[in-house]
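With one protein chain withheld, the remaining protein chains of the complex are depicted in position.
Coming up: chain A.
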């Protein structure tokens, strides 16, 4: 009998510890949220001409590297400011903005997802295209299968992954395939561009159709192959100020940096095209 009791007690202890950890986590995150909200409101209340306070930028996942760099530059140029990012799928970000998430700037990976926000009346002003992204084929390092064109992906017994048609990169890939009248049967339609790329990084797939910026971000783990059909499916990235912004001056200044020559340089380095 004792044998059956002991493990139960141990289980209870483990569960208790887990619950305590969960509580600690939630407490931590809630205090985090309140402190940032407090700093935001105090900043907007001061209203000095000098830029200050916190801006929250919702940006497409593909912008992560370049926007993080730009955020740091911005904070350095304007001491007292803080740029907080939330990176994610444009669809999900748009949904949380229309759902009332407090954000100042939205930078999306497709006009379609931006339209969700403008249609809901949550944008302030008209969105402007600040970069464009082109598709590229990601192959294994050294391109062992000698992929040179989109057509090379269709016939052979290569394992190719595409993004699902419901996400921007999949829609763009389909557009490029349709434009060149090619039929491609992938082994999988991935849920977003990063998981498509990761299938090649992990060497589970031989090739994936992803964005140029993703190929660049993956470094030497994949090799990029450009293909002319990608010109038929270039994605525009719009950026806009949001109606819920409480710190419009600083938010506008950050948007100016993104669209300035300096900002474009950073974005170009990540593989983005100028608008």
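The rule is short, and it goes like this: a residue touches a chain if its C-beta (ideal position, glycine included) is under 8 Å from a C-beta of that chain, and two chains touch if they have at least 3 such contacts; residues count from 1.
Definition applied: contacts and distances are computed from a predicted model.
UniProt lists the omitted chain of the complex under the protein name "Molybdenum transport system permease" (options: "Amylo-alpha-1,6-glucosidase", "ABC transporter ATP-binding protein", "Molybdenum transport system permease" or "Tryptophan synthase beta chain").
Of A:65, A:191 or A:226, it is A:191 that touches the chain left out of the display. Taking the complete complex into account, A:161 is the one of A:161, A:177 or A:255 that touches the chain left out. Counting over the whole complex, chain A has residues 3-4, 7, 10, 18, 89, 91, 159, 161, 164, 166-167, 186-191, 195, 199, 202-205 touching the chain that is not drawn.
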